[in-house]
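Note that one protein chain of the assembly has been removed; the remaining protein chains are unaltered in position.
The chains carry the letters A and B, assigned in the order they are written, with residues numbered from 1 in each.
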Amino acid sequence: MEPAPLNISAYVVLSAILFAMGALGVLIRRNAILVFMSVELMLNAANLALIAFARFYNQMDGQILVFFVMTVAAAEVAVGLALIVVIFRTRRSINIDELSRLKD
Amino acid sequence: MIEIYLPIVVLLVISVALSVVILFFSRIFGPFRPNRRKLTPYESGMTPIGPAQRRIPVKFYLVAVLFIIFDIEVIFILPWAVVFRDLGAVALVGMAVFIVILLIAFIYEWKKGAMVWE
Partner (left out) sequence: MELPTLQDLNLAVTLPSMGLALWACVVLAVGLFLPERRRHWNLVLSLGGIVALFLYNLTLFDLPADRQSAFLGMYRADNFTAFVNLIALVTAFFGVLMAYEYLKRTHIDRGEYYPLLLISTSGAMLMGASGDLAVLFVALELLSIPLYIMSGLRRPNAASEESALKYFLLGAFSSAFLVYGVALVYGAAGSTDLSEIFHRVNAGLILDQGLLLAGAGLMLVGLGFKVAAVPFHMWTPDVYQGAPTAVTGYMSVGAKLGGFAGLLRVFIVALPAVSGAGDATGWQDTIALIAALTMILGNVVAIAQRDVKRMLGYSSIAHAGYILMGAAAAGSPDVRDFAVSASLFYLLAYAFTNLGAFAVTVAIEKDDATNPQLDDFNGLSKTRPVLALAMALFMLSLTGIPPTAGVVGKFFLFQAAVNAGMVWLALIGVITSVVSAFYYLRIVVNMYLREGPGEAQAQRSFLGVAVGLAAVGTFVLGVAPVLFLDLAQRAVLVALGG
């Protein structure tokens, strides 16, 4: 079956908006978990772009790359949540503004 | 291109309008006699026992992480299983390596006591 013609620019724009929202979230949010969720949003923006381009070129490369991005995101979640839990146990807070022991 | 989304927009407008209308008229024409009991959150008829956003025991986090790690492997095994018959020995060896690596991770988890609830 021939795939329907795809308006690729709409997908690129949408993924760019998602990516920008994620990046803004990382810069604005102060809660470590929310910062991390914003990073996940950025990764998913990339996934959307990859899937759209894979469909546009009618090939598998982009889709396979998405598998790897998802796997890596899961690995990052595992490590990241562990670090956040450990930090919370020591300080009773995961506000990243309070992470200021290390400085000049 | 964009016109095909018109029905969705229509649906959205109708549903928003309908809910506004229903809430508006029932508030105006219906009796409104609140008391403490009525204003508590609805918890399927039970007496509410605490705030909805409680902290969850951190032990669940470990379960969640273990789930994610062994859940994500499915996205590699499923496509592999679909085309396995066509790919032959190379695919079998490749998946064997993949499973062995996961097995080592599993042994590590077990030995470190991640499976023990207490």
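In this text, contacts are C-beta pairs under 8 Å (C-beta built on N, C-alpha and C of every residue); 3 or more make two chains touch, one makes a residue touch a chain.
Please read all numbers here as calculations on a predicted model, not as lab measurements.
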Residues from subunit A at the interface with the omitted partner, ascending: 8, 12, 15, 19, 22-23, 26, 32, 35-36, 39, 42-43, 45-47, 49-50, 52-53, 56-57, 59, 61-62, 64-65, 68-69, 72, 75-76, 79-80, 83-84, 86-87, 89-91, 96, 99, 101-104
Touching residues (missing chain, whole complex) on subunit B: 86-90, 93, 100-101, 104, 107-108, 111-112
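Just so it is clear, only the chains that are shown with their structure count from here on.
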Whole-Å gap between the CA centroids of subunit A and subunit B: 17
Residue ranges of subunit A in contact with subunit B within the complex: 7, 10, 67, 70-71, 74-75, 77-78, 81-82, 85
Contacting residues of subunit B [partner subunit A, same complex]: 1, 58, 61, 64-65, 68-69, 71-72, 75-76, 79
